[in-house]
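Before any comments, here is the structure.
The other protein chains are all here in position, but one chain of the complex has been omitted.
Moving on, here comes chain A:
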Amino acid sequence: MGQRIDIKHLNIYYGSFLAVEDVNLEIQANKVTAFIGPSGCGKSTVLRTLDRMHELTPGAHCTGEVLLEGQNLYGKDVDPVAVRRDVGMVFQRPNPFPTMSIRQNVLAGVTLNNRRIAKSDADDLVEWALRGANLWNEVKDRLDVPGIGLSGGQQQRLCIARAVAVHPQVLLMDEPCSALDPISTLAVEDLINELKQDYTIVIVTHNMQQAARIADYTAFFNLQAVGKPGHLEYFADTTTMFNNPQNVEAERYVSGHFG
């Protein structure tokens, strides 16, 4: 089952530069929440704070609270490595490990942590994750070929399989379809729809149609000018966001007037 995320007074910095200002947002469990907004407004940055990937950039830090089912991810004794096991991430460009086969890629989350895994357990986990990522039928006969030999869309679904194989509660997706062709995009979108049964999904997208198709809720981020911090402008369920937004900027953005 997925878990809910509450973001409270989140300010995100790169060094001394305030990149995103005062975000307050409630992300519902087992729903798809989309982040949309013009380039540079900080939607990917906000996403990366949800699994503490943001702080990997030198100088990057943030203030405020991110509560996963009530527990602050930025609490004092919280291990970022443990957070990243509860909150999985899929990136813009498919990034399977080039030295590993399909099977090894799916198992990477377990084996890279030096955890030994029995062969039968591994077989089950690989099948479970690949089925979950709608990839099993395409690759079940060639699990030992390198993961980078697959097509772009298959690679992205392999990366999703790799992410779900560590059994996270939340799945973050940073423009997962922007490097894919329309057919592969459709496959990944169908998959997202199925995955929300088991995970809370947060997706960043530049494609408003995609947000309208797959998201239950949509958050619109905006920035006043280049060099100013981005902020959460408007948050609503997706139908309201695209049909009857109660916010001037959001209305202009979803109707294609800027961005």
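For this structure, a couple of remarks:
The working rule: contacts are C-beta pairs under 8 Å (C-beta built on N, C-alpha and C of every residue); 3 or more make two chains touch, one makes a residue touch a chain; residues count from 1.
The rule we apply is simple: contacts and distances are computed from a predicted model.
The chain not displayed here is annotated in its UniProt record as "Phosphate transport system permease protein PstA", chosen from "Phosphate transport system permease protein PstA", "Oxygen sensor histidine kinase NreB", "Cytochrome-c peroxidase" or "Response regulator".
Of A:A163, A:I192 or A:L232, it is A:A163 that touches the chain left out of the display.
Residue A:M53 is the one among A:I5, A:V23, A:I36 or A:M53 that touches the chain missing from this view. Screening A:A29, A:L67, A:A122 or A:I148 for touch with the missing chain picks out A:I148. The missing chain lies against chain A, touching residues 51, 53, 56, 58, 81-85, 88-89, 91, 93, 95-99, 108-109, 112-114, 145-146, 148-149, 159, 162-163, 166.
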